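Before we start, here is the structure in question, set down as structure tokens.
Heads up, one of the protein chains got dropped from this complex, but the rest are sitting where they should.
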Amino acid sequence: MAAVTGTTLVEGATPPARRTRPGIRQFPVWRWVILIVVGAYFIIPLVAALRFTGWSSFPQVVHQEGFSAAFELSVKLAAITTVLTIVLMLPTTVYVHLRLPRLRRLMEGITILPIVIPPVVLIVGVLQVAPGFLKSTPYLLALIYVVLAMPFAYRAFDAGLRALDLQTLVEASQSLGAGWRSTLWRVMLPNLRTAMLSATVLTVALVLGEFTMASLDLYQTFPVWIVAFDQTSGPISVAASLLALFVTWIFLLAITLIGGRTSRGGAEVSLFSVSRRVTR
Amino acid sequence: MKAARGRRNSDDTVGQDAGNSSGAIVRLQNLSRAFGTTRALDGLDLELAPGELVALLGPSGCGKTTALRIVAGFETADSGAVKVDGHDVSGIPAAKRDMGMVFQSYSLFPNMSALENVSFGLRMRRLGAADRQRRAADLLDMVGLTPQGKQYPHQLSGGQQQRVALARALAIEPRVLLLDEPLSALDAKVRLQLREQIRSLQQRLGTTTLFVTHDQEEALSMADRVGVMHNGRLEQIATPDELYDRPATPFVAEFVGIMNRIPAALLELLGASALAADVVRHPESPAGAVDVLVRPEGLRLAASSTGNGIVVSRTFLGQLTRVSVRLSGDVVVQVDQQSTEAAALTPGDPVDVSMAGAPVMLADR
Partner (left out) sequence: MAQQTDTVVAPDTPGGSGARPARPGRVLGARLRSARTLLGVLPFTVYVVLGLVLPAVAIAVGAFQDSSTGGFTLSNVKTAATGIYLHGFETTLGVAVITSIVPGIVGFLVAYAIFTAKRGALLRRCVITASGVFANFGGVPLAFLFIATLGSTGMVTAWLTDIGLNPYTNGFDLYTFSGIVVVYMYFQIPLMVLVMLPALEGLRPAWREAANNLGAGAWQYWRYVGGPVLLPSFLGCVLLLFGSAFSAYATAEALTSGSVPLTAIQIGSFLNGNVLAGQQNVGKALGLGMIVIIAIVMTAYAVLQRRAAQWLR
């Protein structure tokens, strides 16, 4: 499965109040056991990988043959995909929230579809129907990545909008005399900053990590390069992988911190949120 | 039903149950609880007579909810005890205290129908299915929700949910009924209907009830006695009349109903040169300057070009109108006037305010 995310932070929503429940003992033993065992399962491979590559491998990654080309390609694709995704999904989500609220169910259903059609299957279909001129450039991948990013971008924007009560804000803005452009620029976008940040991070993480479609489309993006390079030097490949992981982690951490600080108490909205709770 | 509960009566209680759930005597003795540095409860002493409905009233943070939760068993007091019919229940876990509790909202189990919710406590007490059904149906009928028996909480309105919650708490025939601001989350009209229903049900069953609320109207209209709490202490516990007419402290005086606070220096202006000796002073001998506390109905108003005040605003309340008057010195008082007379007043009019009787209390400035 392509990139999946955890939480997107939402501005302006306050978490529901929770009372401490004294009946529940504070952290009984079994909880620590679980956390430690699971924690070990996750950390040990990282340690093993570090041991395997050695610290000296990291700086060397950048100098390897094919690295810059592959990395550059991945970055370019990430940029294009992100811009396209936001340009496509943000207005659509806003529009649906404002004008076609009944379509929201449908939108959720549609945006689940890219998850239903596995990337490996999708690329088969795409290569079948794509026009020749597109197939000969790697940018076809960018176009398809937008489809992959759709579920996450939609949910990030949807969560952000739901916490906003956009309808009221827009009406207030209009009653004070603002036209559509001002409303968009001064009212909507500033309040959606966190959602946009989430969507951006998710999309970038997705593209930088996407292997399946790129390799089957025969273009050497960064992940594809890592696998290919493994034939040449295992430690370097592992180092590159660790770097990729580390960068993603920094990204997500940054968004957690920034989102948490700018919003009033920011609420964590999970991607696969179960409840339609009113977050006011 | 009784066999399943195994309730014991203490020797010193008089005239106990004959088969219905007539209430127990509940005593809160010197309860104290601190959360970190905040003293949520500071030596609370309270006794509820059998079948009595006592309301704990106070602003948020005054400790009333903490007290209730200690009685229910969801919190433990740092010191003090809770005694039911003479037995100390402090060490008994919540599940075994045999008290029915109604929470503020969303406490119905979402995966069960109304009937199943109501019979849950009976199931815990191992009542047979047929008995459970019957009793649950009886209780739903008592709260007027028989047609909604098979419905799920998400299909019920807020008011209906709370009625089911009430039925659920009463189904187990508790010795004590605890209500934690059960009406706060409902709209005004529903709140009124439910108030009556709770009160009449409670009286009919004779269950000793402790009711927590921040809404004084609710407390005053429903309770046999009301305990006003502030900063973890019980300022006064009395019948609603007494609280209103003879408040024990300035806090109670100002919390219950509307109260004017006038610096004693302005008394002459109001034509009351000397204060009657039997006016309550709080503390006993207030040092230095005092304020006079007097109710809106304790003041009189008359239009006069040489008056001591200027009308600021009017609030129509039906038969009476509450007139805001600014006295010299930037003090604003509320005066209740018959609407027919007050109708002629407009903001800016000069009026003369005078005291119509003894003030309620003298308090420290």
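A and B are the chain letters, set down in written order, and residue numbers restart from 1 in every chain.
Methods note: a contact is a pair of C-beta atoms (placed from the backbone, for glycine too) under 8 Å apart; a residue touches a chain by one contact, two chains touch by 3 or more.
Values in this document were obtained by computation on a predicted structure and should not be read as measured data.
Which of A:167, A:182 or A:232 touches the hidden chain is settled by the complete complex: it is A:167.
Taking the complete complex into account, B:197 is the one of B:90, B:197 or B:339 that touches the chain left out. Across B:30, B:76 or B:155, the residue that sits in touch with the chain not pictured is B:155.
Contact residues of chain B toward the unshown chain are 72-74, 93-97, 99-101, 103-112, 120-121, 123-125, 143-145, 152, 154-160, 165, 168-169, 172, 187, 189-190, 193, 197. Contact between chain A and the unshown chain involves residues 1, 3-7, 15, 18-21, 23-24, 27, 30-32, 34-35, 38, 41-42, 44-49, 51-53, 88-89, 91-92, 95-104, 109-110, 112-129, 143-144, 146-147, 150, 161-168, 205, 209-212, 215-216, 223, 226-227, 230, 234, 237-238, 240-242, 244-245, 248-249, 252-253, 256, 268-280.
As a working rule, only the chains that are shown with their structure count from here on.
Taking each chain's centre as the average of its CA atoms, chain A and chain B sit 51 Å apart.
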